[in-house]
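With one protein chain held back, the other chains of the complex are shown just where they sit.
== chain A ==
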Amino acid sequence: MSRSTPLLHLAVALDGAGWHPAAWREPGARPNDLFTAGYWADLAAEAERGLLDFVTIEDSLGQQSSSFTGPDGRTDQVRGRLDAVLTAARIAPLTTHLGLIPAAVVTHTEPFHLSKSVATLDHVSGGRAGVQVRVSGRADEAAHFGRREVPRLPVAALDSPAGRALLEELFGEAADYVEVVRRLWDSWEDDAEIRDVATGRFIDRAKLHYIDFAGRHFSVKGPSITPRPPQGQPLVAALAHRAEPFRLVATSADIGFVTPHDTAQATAIVEEIRTGQDRAGRGGQTVHILADLVVLLDDEPGRAAERRARLDASLDAPYAGDALVFAGTPAELADLLQEFARTGLTGFRLRPATLPYDLERITGGLVPELQRRGAFRQAYQAGTLRGLLGLPRPANRYTAA
């Protein structure tokens, strides 16, 4: 590779004992620790040792399930999870450079609360926060709130008229939600706090702003109760598999997670999001597009595939999720990532099939391999997540020019 080898952005998606349903039974797995702070702190420390850009932490407002329409009653897989924003906050003081992007559901929750909780995560982490917004289209999750009816649709029905209408509604609401969250982050100007003893004023109230958002699903007055966070606006991310969420990424996000299974798909997805960005007038803004891959890594050729076969053997059918599953050596994965990167992807979010094993192979195997190739940082050189991702601190929309 030449001097123009682009630096890749590399993140890890944390979920339970790993992304393979049988991960919790592996010899190094810690299924009894999943609900302790120490487990998450150890994973974050490992990710930080590997100089990764950030970790994401999965979340949902319902039980994990192999079925899209409700709980599956299974007892042979990990069930139960902690609130992701709070888990991120718990590990923030224990890390210094790693970005923290918890998932949060935007369908049943309050944008006012999420705005201040992510702003607070940014305050307690010194500017390393983001949030991965998720919609919930599940009827069983709606019943946990008892406030709206959601049709009980299987995944296959998403392209029916009813399915499309539901997606339009959910992702339209998500876009409004992100707009409110961002306005609230801007609702305090950076220099609103004046502590002017002469006049007795703590703040200059001309620098606090009502956001006056009125939409179909909510109206929010503002301003936030929480001062503008260190990054100005923490980062907004979203996972996207199809047109509606691609549009959400294009119009509203700083980071999109996508799931191409080959380079042709990757090219098409990048094109669709970039076009959407231009159409939304965000052509000049940096929006990272990271491909998600489930990874099993071993140094010895063939070992990872064997491990995959062993893990799959305890399931009814081999594990296949939304994202491509890779089993191989760190060097083979580095080859694949560099090939994918030529499609315009700016990085990758790796989903370790098992924890902590595959995370340790990422930090201890893949990262050094990419560093040898000049494709990954040798040290952290920025104090904020925006800094790591090459994103500027945004100007405040309410600050008079």
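The criterion applied here is as follows: contacts are C-beta pairs under 8 Å (C-beta built on N, C-alpha and C of every residue); 3 or more make two chains touch, one makes a residue touch a chain; residues count from 1.
Just so we're on the same page, contacts and distances are computed from a predicted model.
Asker: Which of the following is the UniProt-recorded protein name of the chain this complex doesn't show: "Putative transcriptional regulator-like protein", "N-acetyl-2-succinyl-cysteine monooxygenase", "L-arabinose ABC transporter permease AraH" or "AraC-type DNA-binding protein"?
Answerer: "N-acetyl-2-succinyl-cysteine monooxygenase"
Asker: Among A:P6, A:P93, A:P151 or A:G390, which residue is in touch with the absent chain?
Answerer: Final answer for the missing-chain contact: A:P93.
Asker: Based on the whole complex, identify which of A:A47, A:V78 or A:V294 touches the chain you can't see.
Answerer: A:V78
Asker: Which parts of chain A are in contact with the chain that was left out?
Answerer: Residues in contact with the chain left out: 24-26, 29, 31-32, 35-37, 41, 60-64, 71, 73-83, 85-87, 89-94, 108-113, 116-117, 119-121, 123-124, 126, 140-141, 143-147, 188, 193, 195, 197, 199-205, 208, 217-223, 225-227, 314.
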